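Up next is chain A:
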Amino acid sequence: MDRTTHVDQHTSQRYSAELEGLRSSVLSMGGLVEELCRQALEALVRGDAELARKTVKADSQVNEMELNISAQCIDILARRQPAARDLRMVVGIIRMVANLERIGDEAAKVASMARKLADDRDRQTYLSEPKHLGDGVSAMLRGALDAFARLDVEAAIDIIARDPEIDREFKTLTRLLMTHMMEQPQRVKNMLRVNSCARALERIGDHAVNLCEEVIYLVDGNDVRHLGVEEIKLRHRGG
Partner candidate 1 sequence: MSKQTSNKATAAIRASLKKRYARERRFQWYGRLAVLTGFVFLFILLADIVGKGWPAFTQHYIEVSVNLDPEVLGLPPNATREQMFTADYLGAIKSSLRAMFPEATGRKDKQQLYRLVSIGAEYDLRDRVLKEPQLIGHTSDIWLRAHAEAGSYLKGQVTAETAEADRRVKDQQMGWLDRLRADGRTESRFNTTFFTQGDSREPEMAGIRVALYGSFFTLLVTFAIAFPIGVAAAVYLEEFAPRNRLTDLIEININNLAAVPSIVFGLLGLAVFINFFELPRSAPVVGGIVLSLMTLPTIIITSRAAIQAVSPSIRQAALGVGASKLQTVVHHVLPVAMPGILTGSIIGMAQALGESAPLLMIGMVAFIMDVPAGVTDPATVLPVQIYLWADSPERGFTEKTSAAIMVLMGFLILMNALAVYLRKRFEMK
Partner candidate 2 sequence: MERVEQQEPVAGSKGDAIRPPLDIQAHSEQKDYETIGTPFVTDPKMTARNVNVYYGDKQAITTISLDIGRNEVIAMIGPSGCGKSTFLRTLNRMNDIIPICRVEGEFCLDGDDIYADDQDTVLLRARVGMVFQKPNPFPKSIYENVAYGPKIHGLAHSKAELDEIVEDSLRRASLFNEVKDQLDKPGTGLSGGQQQRLCIARAIAVSPEVILMDEPCSALDPIATARIEELIDELKENYTIAIVTHSMQQAARVSQRTAYFHMGKLIEVGDTKQIFTMPKHELTENYITGRFG
């Protein structure tokens, strides 16, 4: 049963169009958020203060999109009283949008730290690990959005399964930074900044997991929040 083919099969064509519009709005918001993450990471790695500044500024665009999509959702709820798959789609999107907005905030946080770290001459000594972490998180985010675009539960579960790896990397990075701080106390300030970047990236990973959970909800109808990967897999097969 291919669920995506049914989106345009409502008796009311307009309803189908509204739902489709909502979905593409979320995808374009996701695209924007993904771009912000990429830019923030690049600004951090390249020490590009100008790019960092632009990224921080672009976050307001994300906020605007969030408001816009929420309004669309409320409109559909009020006028169409969606049920079943459509209801889950709308409710899932409301929650996804909140997650996406927070990802935007985290990206802005990374960017603002990147601006402050831009004139540190010893950047190369600690940046490779955050870059690796950031690449992993970006991949997760992209994967989550892809899973949403294709309503692919298997892919979503794969993404969720990657989260512990990210957490491990973050912990390793924290330990590494602490070593740096102990060795070079004068760099504590910058190290803390790097740490909060890493923390923000790790949060983005968590939000990506949330996005995947919503994808599973709106496809399968299972609310898998706060569950382990194994349990999620079990429920997916059961449902």
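Criterion applied: all candidates are chains of the complex that A comes from, given by their letters.
FYI, a residue touches a chain if its C-beta (ideal position, glycine included) is under 8 Å from a C-beta of that chain, and two chains touch if they have at least 3 such contacts; residues count from 1.
Owing to the predicted nature of the structure, the values given are computational and were not obtained by experimental measurement.
Peer 1: Of the numbered candidates 1 or 2, which one touches chain A within this complex?
Peer 2: Every other option belongs but stays apart; chain A touches 2.
Peer 1: Quick check on the complex: what are the chain A residues that touch candidate 2?
Peer 2: 1, 6, 9-12, 15, 81-88, 220-221
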